[in-house]
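Apart from one protein chain that is not included, each protein chain of the complex appears where it belongs.
== subunit A ==
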Amino acid sequence: MRAQFVLSEIWIGLRRNLTMTIAVITTVAISLALFGAGLLINQQVSEMRGYWGERVSLTVYLCNDTSPSAICQESGAASDEERQAIQSQLESMPEVAQVTFMTESEAWQDFQDRFSNSEALVEATEEGDIPANFRVQLQDPGDHDTVAGAVAEMPGVDSVSNDQEVLDQFFELLDGLKWAALVVAAVQLAAAALLIGNTIRLSAYSRRRETGIMRLVGASNFYIQLPFLLEGAIAGLIGGIFASGFIVATKFFLLDKVQDWFQFDVTLGMGSVFYVIGVSMILGVLLCTIASFLTLRRYLRV
């Protein structure tokens, strides 16, 4: 195998179809960028799911004298017995990891601490606005419906709130983004494969004299096809390099910005970025090589 010969053939091929090569690289770059962004969002979502899974809690609010809901108007404030019954019910459930009771004053203190920087909100609230409640940590965040159902109808319970519902909406948004990126990526990848097919066909046509002679003097099929395969692979690789720039940008300008918003630390490490770039590049090179190979089988009969 003469490396220099193969390399010069590839270079000639790429340069001869310069416009087509640029079209291929662009299409591959866009599709891989979208594909990579989709993968990255996917990783971010699962990372955040994990983070929140550990922290998701149920809050069981008890009725007090000022509760506006219909249930509480009817039955009045929760009695001590009702409170005990709810607590023992929660503690008896295997899904529950930990139960903490907060009295009205503790709840109000907690509220004040949390919103200490928005005075207006704190001033508009007074002790008793936030009813006494149970903070319930779950073993598995998936069980929240079971636990909520078990206590929701018990006397003295006003309402059961769940962080999960709020988060789910946010995750749905990210999921939607992910799927949109992946669907567009799939369409683009198909277009890229067809473009590569055409480029390689042109290349094979413009070199038919050389390949004809190679065939006659007994060059092996592999040797004849290799320059074309590598031509496709290199176009895919260059597209992948452009795409990885876009993937890095996605991390720093989209996902990390989203994180800033929430003020918690679930930023993806560079490890997962490199993983996504690696997967995208391999996909790009494989796709281009396979597309070239299938084209050659039709247009470079040996």
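Here is the rule we use: contacts are C-beta pairs under 8 Å (C-beta built on N, C-alpha and C of every residue); 3 or more make two chains touch, one makes a residue touch a chain; residues count from 1.
By our rule, contacts and distances are computed from a predicted model.
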Hidden subunit of the complex - UniProt protein name among "Aspartyl/glutamyl-tRNA(Asn/Gln) amidotransferase subunit B", "Cell division ATP-binding protein FtsE", "Transketolase" or "Exodeoxyribonuclease 7 small subunit": "Cell division ATP-binding protein FtsE"
Residue of A:22, A:190 or A:213 in touch with the missing chain, whole complex considered: A:213
Missing-partner contacts on subunit A, residue numbers: 1-2, 5, 209-210, 212-221, 223-224, 302
